[in-house]
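Of the protein chains in this complex, one is absent; all others appear in place.
By written order: A, B, C, D and E. Residues from 1 in each chain.
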Amino acid sequence: MKTSPDPIETALNEDIGEGDLTSEFFVPPNRRVRARIVAHENAIIAGTKTAAGVFQRVDPATVVQIIAADGAAINSSETVMEIEGVARSLLTAERVALNFLQRLSGIATLTRKFVDAAGNDRVQIIDTRKTTPGLRALEKAAVIAGGGSNHRFGLFDMVLVKDNHLSARSGLRGLAEAIRRFREKRPGLRIEVEADTLEQVRQLLQIDGIDVILLDNMKPAQIREAIALGRNNMKFEASGGMTLKNIRQIAATGVDFISIGAITHSARSIDLSMELTDVGT
Amino acid sequence: MKTSPDPIETALNEDIGEGDLTSEFFVPPNRRVRARIVAHENAIIAGTKTAAGVFQRVDPATVVQIIAADGAAINSSETVMEIEGVARSLLTAERVALNFLQRLSGIATLTRKFVDAAGNDRVQIIDTRKTTPGLRALEKAAVIAGGGSNHRFGLFDMVLVKDNHLSARSGLRGLAEAIRRFREKRPGLRIEVEADTLEQVRQLLQIDGIDVILLDNMKPAQIREAIALGRNNMKFEASGGMTLKNIRQIAATGVDFISIGAITHSARSIDLSMELTDVGT
Amino acid sequence: MKTSPDPIETALNEDIGEGDLTSEFFVPPNRRVRARIVAHENAIIAGTKTAAGVFQRVDPATVVQIIAADGAAINSSETVMEIEGVARSLLTAERVALNFLQRLSGIATLTRKFVDAAGNDRVQIIDTRKTTPGLRALEKAAVIAGGGSNHRFGLFDMVLVKDNHLSARSGLRGLAEAIRRFREKRPGLRIEVEADTLEQVRQLLQIDGIDVILLDNMKPAQIREAIALGRNNMKFEASGGMTLKNIRQIAATGVDFISIGAITHSARSIDLSMELTDVGT
Amino acid sequence: MKTSPDPIETALNEDIGEGDLTSEFFVPPNRRVRARIVAHENAIIAGTKTAAGVFQRVDPATVVQIIAADGAAINSSETVMEIEGVARSLLTAERVALNFLQRLSGIATLTRKFVDAAGNDRVQIIDTRKTTPGLRALEKAAVIAGGGSNHRFGLFDMVLVKDNHLSARSGLRGLAEAIRRFREKRPGLRIEVEADTLEQVRQLLQIDGIDVILLDNMKPAQIREAIALGRNNMKFEASGGMTLKNIRQIAATGVDFISIGAITHSARSIDLSMELTDVGT
Amino acid sequence: MKTSPDPIETALNEDIGEGDLTSEFFVPPNRRVRARIVAHENAIIAGTKTAAGVFQRVDPATVVQIIAADGAAINSSETVMEIEGVARSLLTAERVALNFLQRLSGIATLTRKFVDAAGNDRVQIIDTRKTTPGLRALEKAAVIAGGGSNHRFGLFDMVLVKDNHLSARSGLRGLAEAIRRFREKRPGLRIEVEADTLEQVRQLLQIDGIDVILLDNMKPAQIREAIALGRNNMKFEASGGMTLKNIRQIAATGVDFISIGAITHSARSIDLSMELTDVGT
Partner (left out) sequence: MKTSPDPIETALNEDIGEGDLTSEFFVPPNRRVRARIVAHENAIIAGTKTAAGVFQRVDPATVVQIIAADGAAINSSETVMEIEGVARSLLTAERVALNFLQRLSGIATLTRKFVDAAGNDRVQIIDTRKTTPGLRALEKAAVIAGGGSNHRFGLFDMVLVKDNHLSARSGLRGLAEAIRRFREKRPGLRIEVEADTLEQVRQLLQIDGIDVILLDNMKPAQIREAIALGRNNMKFEASGGMTLKNIRQIAATGVDFISIGAITHSARSIDLSMELTDVGT
């Protein structure tokens, strides 16, 4: 099932508009070609089904074979997918297919770097809501392809009480009561609350019904101390200022989750291109 | 006028779904607040109207004042916009508004760096179709905010004959005829053709009706030579492998346009956040 | 924020089509009226904002005052809302507004009956996915208005492994491994698993990572025994064959949740009508 | 042709959202199954094509065979349809398919009860506009499946002047003129006018151009008297307070139509479920 | 209420796309202007609300005053509407507003010519389904503005059995049975049947349940004869080959309706333009 509006359709409408003038006037209508999408750097691949979907939306008769599936690690000059069909159809779809594939592979690649840098199987590297408007589901799947895990999908499937929410309700006062009321109406969903200091962590630990405490911008020593305060079922998430350099130290604190906005909001596109390998007559 | 589907609506639907549970259960319904969006690094701002639109779509009664308009250069800790309204409405809109603003300001900031690095008023730094699916119009406006220019918007408003098109029609053979036919049917649109070698440039210069020649992945010396071959009205665009280090040298060749995919596909988000400045009772 | 497509717009399009012929030809264009929506039986009201939204979508100048808010218990002949505006606008909106209000109040009323019949504050009466296609969010809000709680909203915000899922993967074999894998990718969501026998309950209690066990179609004595087997954090839900007569007995078992499809799929509409109270000239 | 928005797509989007987590993580991707939808009570079936459409929208490769077509009377434990395909696809579609089928069969079943209770072939049992928002076309087809007839589809395909319309134009004054004007502009559509008393019936019979008189909430004796006043082409509809007990007496008056809101707004869902009959490996 | 998709929105999206480049770059942003839409030939006006809606969709702050309402007869050089607002907004909306207004006024003007040429108050000049795809509701309103009447809106609100339908069911055989069945299921809608010969008229007059007979391409003498065969309630419609020259003769036969496809499918646009009357500074 697709989200609505479908990002593939949106992207094609935006790019094609009233028609692909270059293909229409400069490529013979019945010419058939084979092509491959090839990497020009090492990468973790993601978005292959979306890219394949672009080719097939433009022309259902185009045949796409995915060589490197989502999550695969490929080296520079290796092939990601092979495509065969009418030349016009491939050329019309090329840029949009690559736009998805390059961006999503960029996210998967950066996620994998953080997972590897954490050097610790127990901690989970998770994403945030800092995703590209309109592409959240695709980008969260790219995080999975990179070995990460997904935090909540949006405002609807989990509660995350942040500092601004607490300010707006005059701090922790009344938080316990609000949690009780939420548990009563929506018993199936998790509740996470942000803490900026160890004192706040101590206060939150007094309150029933919290599943996760978010430790925002704390140093490794503080994180360690916060975790030591916790009881059996409380989980801890660390966030803020994560880099490939400091993540190993954070991961070593024993924290359950490390959330990193950069894996979706600042990943660099992977260098991929489509090459024609066989041009019919 | 808005594009269809409207990226603001798409992004809000994706994030809010069946409702913002945290605001609904953890923020008093009538609490009013003031907030500001503040920068944590130097940046060129873009996307302010889109961010303002997000707040107003969530709640038309929210008042937004844009302090730093699109194209403004701001320093770390300066304010981009001020917002006042119902706390729940601001908190529901916060993340989506920031997602647009951080991403678009990232594009404007990187564009400005390339424009400054080119160090040459005559050359135009232009974008490509390597934009985020669904956000092309917004990203192209961010390029303008950063001091760049826009290449074609899509496949529909200009012809750009690339190597893959030429391969698919057996090289330059028949190109002249196709150009003539296009001129006959769509006389109002520009035609650009890619050349990978100086020999190709020479061949293209024999053909009537080409407005711009795209010099793909050529070295500065080659670009200079190509331009020297041109006549009065021919324009030249350089593309491929542009960096903040090499762009000055390319710009110095006298080329008319330099196109850079990275300004849209690999810009890093700017670090911005929303802070509550006044919490009512 | 509204879901997409907006049920109000869908319902009005379906009813009005090319126009309300009767109002257009049989009601003077500028006649203003006052009206009230009145109950003809005792009820718990729900859907008032949706009904008000119908009047305002047809004509933004219509003024609606909600007298009995969602969750209010009203008696026969009491007023639910008052409406004032152009006669044509009220008459065009009347049926669709009532269709929402009567159906949603029917759900709230039946939910309240089950909550009262359970006679036990500790147990939560929850809904199911057996809602009217297109109206899930509205119907789940009506359940809340009636004093019930919401189970998952859909297939996306919680895992519920039912007998058909277990059959399709050859029973409980591999269930533990699937739960581990899900926990790794989506750590923030709950997992519930159905058990049809006490033997299954025992097996499920051996597996890590289950939040709730669904006891399907068990008798009160079995439910009691199942709960006795559970440990600290395990929650239990009873489902299947709940009636206003047997629910007290089920509730007395100490089960955490009782889910009832009938409160959404088989509620009878509440008898409400719109009466003109003041007809201008 | 489908209405827009398509109720099948709306219902699937609402239920599936970002994906069916349970099927995705707990059911092997290639497992194939056979299933049947079976009744747990006697019923008249309706909505089979819609239910089949749900399965096929989720996965076009799913094969559905309808055993009991719309309008068929089936007994408890009989099969309504058989489905074969990928297990994940069937399980994702199951609930939405059943939600349509159970609700629409409930309408057909209740309609048939009223038709049978009327015990009179000449009278037509017709529906009203009291349908579920978004499902009118499907529910009106279910009424046909149950042996009933359809009143107007909406405000656009017939005129029905009710008491509120008459109040808003100061009673019957000017009604004749409005009818004349409507006949002039839209000669192809029927006009029905409500009467609450025999005196009103007499007045309406003086006016040219009325096709049907709606006798609202009249007792059988009054209905008989009203019909006796009528001339050759005038048709009469009775409405208000119809039950399975009193409908025979109403039908015996010789009235042409009896309209019953309850057949769409208060039908109980039929108890149906999907059972896996063959689980592949 | 608007049809979906709204023709105003469709037309603006199609014309504006990514933006009105000319207004954006060549008109100062805050310049305010007054303008009027003026006729360059005599005409019956239609579509004024749609044209006003175009201006207000582009910019809700634009003020439009309609001088000549739908149905008004204006002379060359008279003003249809006055508009005041931001220059950019008026210039962006101008062409689309005129496209609607010129076309719809063309239809109203041609309709009026036929109504006047008929020279007979008793006959009704009616439209057909030969309307512009996407504009049916607007064009049918223009027919009303011109003094005509509306035939059915589409395939859904009336039955019209034409020669192709009769061929497909082997002529009139079974027609009576089909009419009976339709009357049973949809008692509120009219039935019209086409006759090409007087013999067919005679056959149709034997069948119960027909409201109108369509006399296709008959000469005045034949039409007269057909009408003479009819009984009390049968209505007759003449169609085929109507011109401003022959319509008086057809109308004089006593036929009830004359349908003319040309009033919607071949009306010439009325010459209207927008003139700036006051250009601010």
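The working rule: contacts are C-beta pairs under 8 Å (C-beta built on N, C-alpha and C of every residue); 3 or more make two chains touch, one makes a residue touch a chain.
Bear in mind that the values here come from a model prediction, so they are computed numbers and not experimental data.
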Next on the checklist: Using the document's definition of touch, tell me which of E:37, E:52 or E:87 contacts the absent chain.
Outcome noted: E:87
Checklist outcome for this item: Touch with the missing chain holds, among B:66, B:117, B:158 or B:207, for B:158
Checklist entry - Footprint of the hidden chain on chain E, which residues? => result 3, 5, 7-8, 10-11, 14-23, 25-28, 31, 33, 35, 87, 91-92, 94-96, 98-100, 102-103, 106, 129-137, 153-162, 164-165, 167-170, 175, 178, 181-182, 185-186, 189, 261-262, 265-266, 268-269, 274, 276, 279, 281
Checklist entry - What residues on chain B make contact with the chain left out of this view? => result 4, 124, 126, 144, 149-153, 156-158, 184-190, 192, 212, 233, 235, 256-257
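Rule of thumb we're sticking to: only the chains that are shown with their structure count from here on.
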Next on the checklist: As a test of understanding: of all chains, whose mean C-alpha position lies farthest from that of chain B?
Outcome noted: D
Item to check | Whole-Å separation of chain centres (CA-atom averages), chain C against chain D | outcome: 22
Next on the checklist: Centroid of chain A to centroid of chain E, CA atoms only: how many Å?
Outcome noted: 52
Item to check | For chain A, residues that touch 2 or more chains besides their own | outcome: 3-4, 17, 137, 153, 156-158, 185-186, 189
